[in-house]
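Of the protein chains in this complex, one is absent; all others appear in place.
After this line comes subunit A, so read on.
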């Protein structure tokens, strides 16, 4: 792809402003379109949905962009590597061994904290094992992740087959917790978890720009490569837990918004790319949900639409050969 050096490029700030306006418009329309009956009921009800979507948008966009920075690859996402199937497996195991009654009685905030801790622990373990043994560690890590993802999915599917049908219904309800029935307590805990991840990440933002140049160059420039990659993996684990706990696995949204963000943002810096990806995710989720509710009249599932568009992006990326 040859560019024209004299074509003026939009500034990153202008792009962010435009995306921000579109996102705000989407949210405003979503909140106010087609209200029948009491505003006092509709507004808080819809605000809960919007809050869920905002959290999920942040979690998915940030985790995907960071994951791609750490792996130096633009088609890998935490979802493809089986992070969210691990979350599903943990949930399934809990219900399988403890029963849905105990799970339903337990505080969801507590179980969420426990599950997130397990996720972080697991990704740290995977990371540590592979970093201390293999030399081409990142590629090994990714390959192992893909294979483990299949394993987790199969194990979860197996447990779900042998489980009591009532328990299965309970589980399915958890995994397909779509954007329509957000859980208030969980929202607060998720927001706190994301805040923690953001605090962990904000200071490292500039070294992530260097990380995108690849391991050797990053080390040459004095970035502690291993520490930064570990930090990213921990943040990704927390964020994936948040989004999966809130709405279940969404496979292709991350891929879609991350690559759109790279395409529209005339800058490589995380300071610019991360907000752009978040705003794009907000637009896709809120806009998509609005289409779903107003145009398709709830006939289909938002995840179906997003996975359809995301899948198309994935294929387009493969065909254009822009995959490293």
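Assume a contact is a pair of C-beta atoms (placed from the backbone, for glycine too) under 8 Å apart; a residue touches a chain by one contact, two chains touch by 3 or more; residues count from 1.
The definition used in the following text is that contacts and distances are computed from a predicted model.
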The chain not rendered here carries, per UniProt and among "ABC sorbitol/mannitol transporter, ATPase subunit", "Diaminopimelate decarboxylase", "STAS domain-containing protein" or "Iron complex transport system ATP-binding protein", the name "Iron complex transport system ATP-binding protein"
Consider the whole complex, including the chain that is not shown, and state which of A:147, A:224 or A:304 touches that chain. A:224
Considering the complete complex, identify which of A:210, A:232 or A:306 is in touch with the unshown chain. A:210
Go through subunit A and note every residue touching the omitted chain. 1-3, 5, 72, 135, 206-207, 209-210, 212-217, 219-225, 262, 265-268, 322, 324
